[in-house]
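Complex shown without one protein chain; remaining protein chains in place.
Chain lettering (A and B) follows the sequence in which the chains are written, and residue indices restart at 1 in each chain.
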Amino acid sequence: MSDMISPTPLSWREWLMTERPGSRTQARLGRTYTTWLRFCENKLALLGLLILLLLLLTAAFADLLAPYSPYIGNLKDERLLAPSALHWFGTDDQGRDILSRVIYGSRLTLFVVILVAIIAAPVGLLIGTVSGYAGGWIDAVLMRITDIFLAFPKLVLALAFVAALGPGIENAVLAIAITSWPPYARIARAETMTFRNADYISAVQLMGASPMRIVLRHIMPLCMPSLIVRVTLDMAGIILTAAGLGFLGLGAQPPLPEWGAMIASGRRFILDQWWVAAAPGAAILIVSLGFNLLGDGLRDALDPKEEGR
Amino acid sequence: MKPLLDIEDLRVTFPGRSGPIQAVRGVSLKLGRERLGIVGESGSGKSQTGRAIMGLTPPQATVTAKKMMFNDIDLLTASPKQRRSLRGKQMAMILQDPKYSLNPVMTIGRQIIETLKTHEKVSRAEARDRALAMLEAVQIREPKRVFDLHPHEVSGGMGQRAMIAMMLVAGPELLIADEPTSALDVTVQLEVLAILDRLVADRGMGLLFISHDLRLVSTFCDRVIVMYAGKIVEELASADLANAQHPYTRGLLNSLPRIGQDRHPLPVLDRKPEWAL
Partner (left out) sequence: MSPIPTQAGAGRTSARARSLFLATVRFLVIVVTTYLGLLAVTFFIGRVIPIDPVLAVLGDRAPQRVVDRVREEMGLNLPIYQQFFIYVKGALQGNFGTSVLTTNQVMDDIRRVFPATIELATLGTIIGALFGIPLGVLAAVKRGSLADQIVRVIGLIGYSVPIFWLALLSLVVFYAKLQWAAFPGRVDVVYEYSFTPVTGFYLIDATMQGAWDVLWDLIRHIALPAGLLGYFSLAYISRMTRSFMLNELSQEYIVAARAKGLSETRIIWGHALRNAAVPLVTVIALSYAGLLEGSVLTETVFAWPGLGLYITNSLQNADMNAVLGGTIVIGSVFIAINLLSDLLYRTLDPRTRTR
């Protein structure tokens, strides 16, 4: 009790954890800090974060990390070599170093994931918030469309889209994005419904704000936390779908070092030279595991009612 | 006469973020075949006291006591299996809201029969007859119809009667009623209380009535225990309530509205930290 009066400056921790924050920023930082503390208690979630940080670093410094070129191999005498000190993950049928290809492949994975998130999340957010805020027949129609898309087989639909658009990584991204927005719309709508009639929204309405302004400035930010969690959890699925398209030859085209396509090319030698397919598959597994762990941890940290039990 | 329940220095401890937290801190009580009320505000430990007696303390918490006798059974040394065979058969508990405390996907009849079948070897027909008789005993007019209903199909008052039937069908000697009427409408409250009162009296059971409602407890019970912060602050006969000594009890009493008295400003409960020591 006495140090509250004493002039000794508070430590950062105390400042953040105070019961009586002096400003909005302090309160917000304090909340973020407690969420972070909760998140840190979850060792698996930290592991997930670590994996994704490694993915980012790998993608950023692929040029420095990769020991060989991902595209040019030694066709003459380095085809299908088993893992060794020279080639940690072995070489593929073109004599290319698999480790280098896996390292460069991280760029493609990030490209796909980020692009899908950038396309699908805003679409879902917009449809969900408009639907939830407008209500009435707009809501009915938009939600019916969302439900229709939710009832579709995502992978098969993505396949059909790519089949029509033509194979390629951009078309794969587009196809995945088209099939993955509906859950975001549902979440955003559910969130919107909970604060549509809140007093602070009425206050903004009374001040004469247009519906568009209310949705964009007041409702959308409130939907973000749950949306971010859901997108993070979906990332793993997106990676797997992209890899599946790559595996079927519909995603990234050779010679791009896309992990799914690498597995497809290793398929022919799977019984004798298993390592060609093993390394890229393991990379997919680790990265999507990272996203799943992080998503789980985020959900638990942001949703205290689960955590208490 | 030997008491039905004899407890000395009961403590229930929960692990907390910053060290263990004692929800119940040294409660001692004796209960014969009488109606004993426990009153206190939320978090005073009254519910945890009841659950500790039943052996329904959450697994992360620990229960300790100097003495915890039920009839001739030492509850402290009894095995979990023994405790289980006591529950429902010799001691039972009624929970607050029938909306949540009855299994939503099971018919009322099956839930009553289940209690019987757990403790006695009875034929199907006999179990059904006894369940129907029990429903009649809690004054349900059409027991046969209610028997086949699901909990969501009956009102709160009827649900709580079904709950009482389910808990009393195997004939326990001790009944712990944890806020049994708080979730009900005021008019229904009295009905349910009357039913409970008659059954307890007819069967000669001991009743531990847990509530936050001091007036209700004082009219319904023989004796009242007032709990605050996990401890008993006062114990007195219902008739002597007006002479309560402890300032907390007096505070609770003062908060009761009285006709013809000016209620401005509303009295506020005064909580002194030294009471919790």
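Convention: contacts are C-beta pairs under 8 Å (C-beta built on N, C-alpha and C of every residue); 3 or more make two chains touch, one makes a residue touch a chain.
Remember, predicted model here, so these are calculated numbers, not experimental data.
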Checklist outcome for this item: The one residue from B:R33, B:R128, B:H150 or B:R215 touching the chain left out of view is B:H150
Item to check | Contact partner of the left-out chain, one of A:I169, A:A243, A:L256 or A:L298 | outcome: A:A243
Checklist outcome for this item: Filtering A:L64, A:A85 or A:A151 for touch with the omitted chain leaves A:A151
Checklist outcome for this item: Which of A:M17, A:L65, A:L165 or A:M193 touches the missing chain? It is A:L165
Item to check | Residue numbers in chain A that touch the chain omitted from display | outcome: 144-145, 147-149, 151-157, 159-161, 163-165, 236, 240, 243-244, 247-250, 260, 263, 266-267, 270-271, 274, 277-278, 280-281, 284-285, 288-289, 291-293, 296, 309
Next on the checklist: For chain B, which positions touch the chain that isn't shown here?
Outcome noted: 54, 56, 84-89, 92-93, 95-97, 100-106, 114-115, 118-119, 142, 149-150, 152-156, 158, 163, 166-167, 170
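Keep in mind that, in the parts below, only the chains that are shown with their structure count from here on.
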Checklist outcome for this item: chain A and chain B have mean C-alpha positions lying a whole-number Å distance apart equal to 50
